[in-house]
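One protein chain is absent from this view; the other protein chains keep their places.
The chains carry the letters A, B and C, assigned in the order they are written, with residues numbered from 1 in each.
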Amino acid sequence: MSTAQDRKNLKPKDYKSEIKPIWCPGCGHFSVLSAITKALAHLGLAKEQVALISGIGCSSRIPAYVDTYGFHGVHGRALAVASGLKAARPDLTVLTAGGDGDGFSIGGNHFLHACRRNMDLTYIAMDNEVYGMTKGQASPTTAPDWSHSKLTPHGTGIRRFQPAAIALASGASFIARGFSGDPSGLARLVVEAIQHPGFSFVHVLSPCPTFRPEQRAWKQQVHPCDLETTDNPIDAAHAIQSDDGRSLGIFYIESLPVWRSEKAAQRSLSRIEQEFLV
Amino acid sequence: MSTAQDRKNLKPKDYKSEIKPIWCPGCGHFSVLSAITKALAHLGLAKEQVALISGIGCSSRIPAYVDTYGFHGVHGRALAVASGLKAARPDLTVLTAGGDGDGFSIGGNHFLHACRRNMDLTYIAMDNEVYGMTKGQASPTTAPDWSHSKLTPHGTGIRRFQPAAIALASGASFIARGFSGDPSGLARLVVEAIQHPGFSFVHVLSPCPTFRPEQRAWKQQVHPCDLETTDNPIDAAHAIQSDDGRSLGIFYIESLPVWRSEKAAQRSLSRIEQEFLV
Amino acid sequence: MNHSYFTPHENAVSITITGSGGSGAVTAGLVLLESVARAGLYGLMGRSVGPQIRGGESAAMVRFSSQPVDCPGDRFDLLVALDWRNVLRFVDEIPLDERSLIIADPAAGDAPEALTQSGAQLLTLPIKEIASGVKGGRINMVALGAVGAVCALPPDAMTESAAHTLAPKGDAVVAAATECILKGYDSVAEGRSFAAAPRPERARARWNISGNEASGLGALRGGVRFVAAYPITPATEILEWLAPRLEQLDGTLLQAEDELASVNMIIGASFGGVPALTTTSGPGLSLMMEGLGLAVASEIPAVVVNVMRGGPSTGIPTKSEQADLNIAIYGFHGDAPHLVLAPLSITDCIATTQWGVGLAERLQTVAIVLTDQSLGQARAVIDPPEMPLFTLSRQLADQPTDPYLRYRVTAEAVSPVTAPGTADGIYTGDGLEHNERGAPSSIAADHLAQLEKRQRKLEGFDYGKRWAEIEGEGDICLLTWGSSAGVVFEAANRLRAQGQTVRVLAVRLLAPLRTQILREAIGTAQRVLVVEQNHQAQFFHYLNAQQALPPSAESYARPGPLPIRPGEIVDLVQQGGDV
Partner (left out) sequence: MNHSYFTPHENAVSITITGSGGSGAVTAGLVLLESVARAGLYGLMGRSVGPQIRGGESAAMVRFSSQPVDCPGDRFDLLVALDWRNVLRFVDEIPLDERSLIIADPAAGDAPEALTQSGAQLLTLPIKEIASGVKGGRINMVALGAVGAVCALPPDAMTESAAHTLAPKGDAVVAAATECILKGYDSVAEGRSFAAAPRPERARARWNISGNEASGLGALRGGVRFVAAYPITPATEILEWLAPRLEQLDGTLLQAEDELASVNMIIGASFGGVPALTTTSGPGLSLMMEGLGLAVASEIPAVVVNVMRGGPSTGIPTKSEQADLNIAIYGFHGDAPHLVLAPLSITDCIATTQWGVGLAERLQTVAIVLTDQSLGQARAVIDPPEMPLFTLSRQLADQPTDPYLRYRVTAEAVSPVTAPGTADGIYTGDGLEHNERGAPSSIAADHLAQLEKRQRKLEGFDYGKRWAEIEGEGDICLLTWGSSAGVVFEAANRLRAQGQTVRVLAVRLLAPLRTQILREAIGTAQRVLVVEQNHQAQFFHYLNAQQALPPSAESYARPGPLPIRPGEIVDLVQQGGDV
């Protein structure tokens, strides 16, 4: 077990594993990886006390690249795995990461309910508005007129999924947006998210240069959000609804009861078994 | 095929089937059934041009009781079945109905995406804040301190799922709330919902006297909503967020592009096959 | 393991109490079952309900004996009708004959012909009148007293049981019930009691437990301390029993948003080192298969208790069937070896669930435990079960080797595993194919090594004798699994009483099948008959798939919702080779 002193000396790179990412050159996910390792180093967390959970997608490959406990599950279920882990092992720092397809398409239901449940989890959604791993289909956050997928040659024609708005409506208690092009800023958000007691949602704009080369322009488009962080859901709704989706910062922090496993007066199993006696 | 004249003469009871509901005496779902048949009679819809789709739950038994085409699918997937049907058969009036467990717990993801997709469907969620059919567990809309289920003996401790707020954040274009205790008012909402082009969501408070006898008090608690129907999502968010969950009426109607299947210049299959020729 | 668990029931009595909503038939049944226990006897109670959620008709079916009861009988000795409304719904389920007795109140109208044409005798009693003579009196308790008299059960046992069962309703209710029961006893004329009823014995400690409670208890005994699940009939009672008790054991139960969540939540908890379980029934199991495949591939222990109901699809949710064997064994994509177990009785739900948890933990894999509605929602009076001796658990590596190879191919094919918190045991669990270290790999050699390891750890394990219950020797071999075991054991005993030699082989560990030992156990039996409650003969075909059966083996598969009765099997065997 590493001592607090050892951990103070851990650098971001010490939280990287030896496995080389399969990501394309220039992929935004590299910087999310850096931001996470920076945040872990900043917090000086013991590696073995951290678990990073994901689903399936380019983004979801991230656990193998971080030198903490990790779990690379199936598509869309990362938050469910993370919730079970946190419920059973409240002593751990549990992070969840994955893509917009994983989190908002197939995983949408768990996102809703994880927001409501308000466990002390951090969820980092690496949004590139596309399915990278399956080679470029529209995701829920893709603009309705993006027509570069053969599956939706005229665009989806469907309103974009608004991650922050849904998180707010579902009851998330910490909502922020970061940009992988600014790994230090993102690392700061991740630090705050981890420190927040309850469910913290960090929406990360993380470009996919392979299937969305135009996302290179995000660098120019992002800007700090106008409003101060609020704990008023109506103000937050206002800020998020009128937002262009490219503003960065923490939109909302509310202090809400954190989910915890209920404990009753302890009894032994053999005491419990007495109940069956006639 | 019934003529328009025949249909004018159809009474609500003509839209009821001969199958006797299995519902408990006093169940709110009886009145939802009446409201639906009233609405169909009011609109004079040909029975064979209507399809009512559901999942599993006490509420979801409703298709068998309505004398239109019906489909009683599996738990949580009613909106998916309805979306496939409407996409393939745009000529039909497609209604979807089911409970709060069916729609917001297991079916939450389809709710999100059906709202976004904005097909011309009507979704009637019969909310009794409990799982009736499985004998009384908490649903997503159950208050966090309701402790009458053995599965959550201290209450869920979890924020309630806010159907109207989620519908709005997901992009639904018609959002209303009705009460089964007022079947005529509810019928009027259902008529408007069916007439609305696009996805219309009718959240119905429909008491379960068996597992939530205290819901008999809903009769006294419901009230018309304060604000006029708006097409401004920010105003609607405000109204819905500050709402006590017992206000009735139409919160939001927006005119948005309705999903439709894209059609291209038609080609015969043998023309298409020529593409493979070297 | 040749204990006398399954025994003949010449001296058993079967009673059903029926009534429409609110008549209290089920309450009467529960009191009756408990009084059987207090009288020093054993019993089994099932129930049948109409499609309504509440207020519909219901029937309680109790069978008792001086020896353990593990299945329904062929017929009913006694039908007590609290009223006749909708009783026809149960006609199929309540076989009567000329030796049967019907107790009813003429005030409730005439007995329907569908029942009287059985030739059953009618005993009319003024039940309603008696009840109305007692302040707060209820007909179900009067009827119960009459049952006690006919069955020669001690009145004390019955009034004490009523007092215990009705205590939450207050003293007045208990007092009224007591008076009604005693008046019910008095209403039956001397000499009307069954001559052959099992005689009450000196009371000994007994348990009164349902199959679903028993599965819950097995989970706790196996070490489960995390449960996530989504309600579904007929599995929900496992959760209802577990939720408050897990809290008392520092554990957690979480109601998930759906089955996709619940199965992945238990994987998360189990990855965290905490033995974890979920419960469901057919439709939910279908939704869990992807998650279970992940647990198999990433070698994270995970247990599902699947309480089977009528299928396919939503099917018949409140009735029993053994038709989820196929999905439990074969329902994974890819090659995914895992464990499938099935308890053979209510009592056995305890040990088999516990065993399932222990094996899953020890072998780092998935265990699917198949019980069904007929076990889960029935209650039995049993001997207090011993705590079994086996203790199987995950062998956590506290000090992993350096480098730590999470997926190492070891001699016994179980890889070293750590839990988060272990400093030198960091790894990433993965459902992608991987090398020994856990890094994703699509190399043929890695794939083969991991496939073989996952298979070999299951095939090579020593499961001992618990894999099946084997009784008797003989020319006739009756093979069965799960809840059908009770009825087969009883049929075998009856056949033996008729001079036949019969061996019964009731399989508990369905996968991996102990094929070689099974073949040996069948030996050279002249006639092999495979009994199960489904339409497609799933177990029969599975045994053939494993080449476990002789070519002449016959199948007796019949779907629910009606239970298979011992007489069906006896008749089949007696008919000779033409089933």
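General remarks:
Note that in this section a residue touches a chain if its C-beta (ideal position, glycine included) is under 8 Å from a C-beta of that chain, and two chains touch if they have at least 3 such contacts.
Small disclaimer: the values here were computed from a predicted structure and weren't measured.
Shown chains touched by the missing chain in the whole complex: A, B, C. Residue in contact with the omitted chain (choice from B:Pro12, B:Gly73, B:Pro163 or B:Pro233): B:Gly73. The omitted chain makes contact with chain C at the following residues, 51, 92, 260, 282-283, 285-287, 289-290, 293-294, 296-298, 308, 310-319, 321, 323-324, 326-327, 329-337, 430-433, 440, 442-444, 447-448, 451-452, 455, 534-536, 538, 541-542, 544-547, 551, 559-562. On the side of chain B, touch with the chain left out of the figure occurs at residues 1-2, 17, 19, 46-51, 53, 61, 63-64, 67-74, 76-77, 80-89, 91-92, 109-110, 112-113, 261-267, 269, 272-273, 276-278. With the whole complex as reference, residues 22-25, 56, 58, 72, 74-76, 105-106, 108, 131-135, 137-138, 140, 150-153, 156, 210 of chain A touch the missing chain.
To be clear about the criterion, only the chains that are shown with their structure count from here on.
Which two chains touch most often is answered by the contact tally, and the pair is A-C.
Between chain B and chain C, the centres computed from C-alpha atoms are 38 Å apart. Remark: chain A and chain B have CA centroids separated by 31 Å (rounded to whole angstrom). The set of chain C residues touching two or more other chains comprises 244, 247, 257-258.
Touching two or more other chains at once are residues 105-106, 108, 140, 153 of chain B.
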